[in-house]
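Before anything else, here's the structure in question.
All protein chains but one are shown in place.
Chain lettering (A, B and C) follows the sequence in which the chains are written, and residue indices restart at 1 in each chain.
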Amino acid sequence: MSQHAPFDYTPQELMVVCAAREIKDGEVVFVGMRLPLLAFALAKRTHAPNAIGLFENGLVRDTPSSELLLTMGDAPNIAGAEWATRTGALMGLLAQGFANLGFVGGAEVDRFGNLNTSYIGDRAHPKVKLPGSGGGADIASLSGRLAIILAHEKKRFPEHVSYITSPGYGDGGDWRARVGLPRGGPAAVITTLAVLGFTADTHEMELRSWHPGSSAEEVRANTGWDLRVAPDVHETTPPTADELRIIRECDPQGFWTR
Amino acid sequence: MSQHAPFDYTPQELMVVCAAREIKDGEVVFVGMRLPLLAFALAKRTHAPNAIGLFENGLVRDTPSSELLLTMGDAPNIAGAEWATRTGALMGLLAQGFANLGFVGGAEVDRFGNLNTSYIGDRAHPKVKLPGSGGGADIASLSGRLAIILAHEKKRFPEHVSYITSPGYGDGGDWRARVGLPRGGPAAVITTLAVLGFTADTHEMELRSWHPGSSAEEVRANTGWDLRVAPDVHETTPPTADELRIIRECDPQGFWTR
Amino acid sequence: MSEKLMTMTEAIERFVPDGSSVAMGLALEPLIPFAAGHEIIRQGKRNLTLIGPISDILFDQLLGAGCVTKITAAWVGNVSEGLGYNYRRATERGEPHPITVEDHSNYSIAMALLAGALGVPYIPIRSLLGSDIARDHPTMRPHNSPLDGTPTLLVPALRPDVAVIHAQRADTAGRAHVWGGLGICEEAALAARGVIYTAEEIVPPEVILSDPNRVLAPGEKTLAVVHVPGGAHPSPVQGYYNRDHASFAEYHERSRTPEGFAAWLKEQVLDVPDRAAYLERLGVERWQALAIHTHLLAAPVDYGV
Partner (left out) sequence: MSEKLMTMTEAIERFVPDGSSVAMGLALEPLIPFAAGHEIIRQGKRNLTLIGPISDILFDQLLGAGCVTKITAAWVGNVSEGLGYNYRRATERGEPHPITVEDHSNYSIAMALLAGALGVPYIPIRSLLGSDIARDHPTMRPHNSPLDGTPTLLVPALRPDVAVIHAQRADTAGRAHVWGGLGICEEAALAARGVIYTAEEIVPPEVILSDPNRVLAPGEKTLAVVHVPGGAHPSPVQGYYNRDHASFAEYHERSRTPEGFAAWLKEQVLDVPDRAAYLERLGVERWQALAIHTHLLAAPVDYGV
């Protein structure tokens, strides 16, 4: 399967699979939107049947939605939730440390995993105004681990983001503890080219695996600084036929995955 | 009617009538327990049909309960409420200044309207341990006006209470503003012998009216300091036949009023 | 989703160890978990800290039985009758042993648990300023707001080890529907490290999940679910039974002296194996007198898609 894999799936489908693999069975996962919605559904139906999903609109689900979601507030995501409460109450659980893992997307991520979803360029006269944090900054501040999902382009991987919407490791090391964040930090960055992690001490981003068809060189060439490479760097394990079948059952039109 | 009145009603019934008279039409009233429950029902059925009742267990009612209540949490007080929410959310409205008037009872009230419902005697080794604040201290802190209801006995009217559970005017004057209370203070003290108020400047208690059958002398003799008497002091207007009929419809067994 | 249904004996043995802090009576007068409280007494738990807004005689019973060394509450007594005699004996004479009392108001205890639920260190309130509750409290402290300098009282977060909540219905996965007077049930369930539900009915998950807005807290917070019909008697359960006022009056009379309380405790708790036996002792006639005489159904709600 694996040698044909690159032709059997889209980059988005591989990203969903990589995201699902970050979810351990029994974990409480702050799901968020788009690809992680599919990753949560995939994990629940494969290796993490006891995972629990949190949504910032106030939902806790122990089953994935019965229909494809374009937003977390779509009616099928609310029907059958085990709790539909106030955003404040749900975020309070996140602040308590209730979420083992959180997912966020972003327009820019930097060397220390800081995310920008607010302003490209000068804050006062931005080149591009992005929608903003939503719950992303909270998920990044308060989850036990953070998984970041974005397209791998050099402009999206600057050495320093122009605006920190969602704190990663700041300038590295023990920055999170210094600023008072209670826990967490980025554990994985899942891109169209690779899966990246962070070193234990300096918390600098490093390449963990390149996707089939890509290479360490291509990943480094599309990163805005001299990207470290993990000693055990390897090729990303491609999706299995089962994983692809489930993803395509969840997103038959490929709204999020094509 | 009025000359026979003293023989037609109990002291509790007169206190309910005096309490009801403190409620203006359209006001939001923090009701509390016991006699004020009847006072709210009486006011709604006479001069204040648009009054709204708040209860610290999280209730807002625009109609009195259909049955006599022994506690605010009795099922008939919840059925037909216009809002049954969290105590925190309800108390938040009180903190915003939502309640025009609040009622509290107490074991001791002093010259400046401070109430004790906690400890008689030394806090460490109390002579009597009373149940405590409940919501009383909050009602006294945050209501627009406060009406206090208690039996008129010398021991219950010391010059200084041994413990301030519910703040009145502290040591008088602008004490409430000095300690940071946002508003309010006692407006009336309704007892078995009289109705008392507070002077505008020093906020010291003064006799406003003695109940039929009592006298300014009896009231002063049963008060633990040299009680001031309002210039326009007079006899308390007795209950009307209508008022008594309604009270007895609400409390046919006289659980609270006999 | 793990199975959390167990017996009352097991739930109390496993999740209410000696020395733990236990939040109970959180809906104020209704839904007081008397059955759970009586099992705590029968198991002879010691050195408990009881946390609640008011307690309508359950705290007084646990105090008299010697289970408690600390009370963190706004009010302890007998709502329809007045004082709690065991509370008086414990605080005035140190009987059966001395206790410490952390006085709150209903607003401050709600804010303490809300702060715990929100994962914030404290909530700054404008109530209780100038009161001796604020003066004497070991952890609340006055602090001028850094925003505008006005006085506030900081109410620190409170996180009970366990909250015991009586619900109308729950499923075996630990999700419960609670309705009527809610008091501080939600704040306590979310602030507590875990929740024990005692429930009038155990229902299939689809009943609970049919109304996610009515669920008190996520099942992941739940330690145990116990099926205890009548488990809140003599307090009321909206839609299930009314308050047994006479029981509160009877307790008030019989607990006036230590001897009277000891006799009451033996008869009503120690010699009663469980809630089923308790209700049998109460008698069918008295139980039926508390039954719902007028059913008042909530208007239908459609979560359809």
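Everything that follows uses one rule, which is that a residue touches a chain if its C-beta (ideal position, glycine included) is under 8 Å from a C-beta of that chain, and two chains touch if they have at least 3 such contacts.
Source: prediction; values computed, not measured.
Contacts of the undisplayed chain with the visible chains, over the whole complex, involve A, B, C.
Contact with the chain that does not appear here is found for just one residue of C:Leu154, C:Ile202 or C:Ala249, C:Leu154. Although one chain is not drawn, the whole complex shows that of A:Thr165, A:Thr192 or A:Ser209 it is A:Thr165 that touches it. Checked against the full complex, the one of C:Gly52, C:Gly116 or C:Gly180 touching the unshown chain is C:Gly180. Residue-wise, the contact with the chain that is not shown comes from C:Pro121, picked out of C:Gly44, C:Pro98, C:Pro121 or C:Gly283.
Contact between subunit B and the absent chain runs through residues 28, 50, 52, 59-60, 62, 67, 75-76, 78-85, 88-89, 91-98, 142.
Looking at subunit C, the residues touching the absent chain are 111, 118-126, 139, 141, 143, 145-148, 150, 152, 154, 156, 168, 177, 179-180, 182, 203, 207-208, 210-211, 213-214, 238-240, 242, 292-305.
Residues 33, 56-59, 70-75, 77-80, 84-88, 91, 94-95, 118, 123, 125-138, 141-142, 163-167, 170, 175-176, 179-182 of subunit A touch the missing chain (whole complex, contact as defined above).
Convention: only the chains that are shown with their structure count from here on.
When you average the Cα atoms of each chain and compare centres, the chain farthest from subunit B turns out to be A. Per-chain Cα centroids separate subunit B from subunit C by 28 Å. Centroids built from CA atoms put subunit B at 58 Å from subunit A. Between subunit A and subunit C the centroid-to-centroid distance comes to 41 Å (mean Cα coordinates, whole Å). Within subunit C, the positions touching two or more other chains are listed as 186. Residue numbers of subunit B whose C-beta contacts span two or more other chains: none are found.
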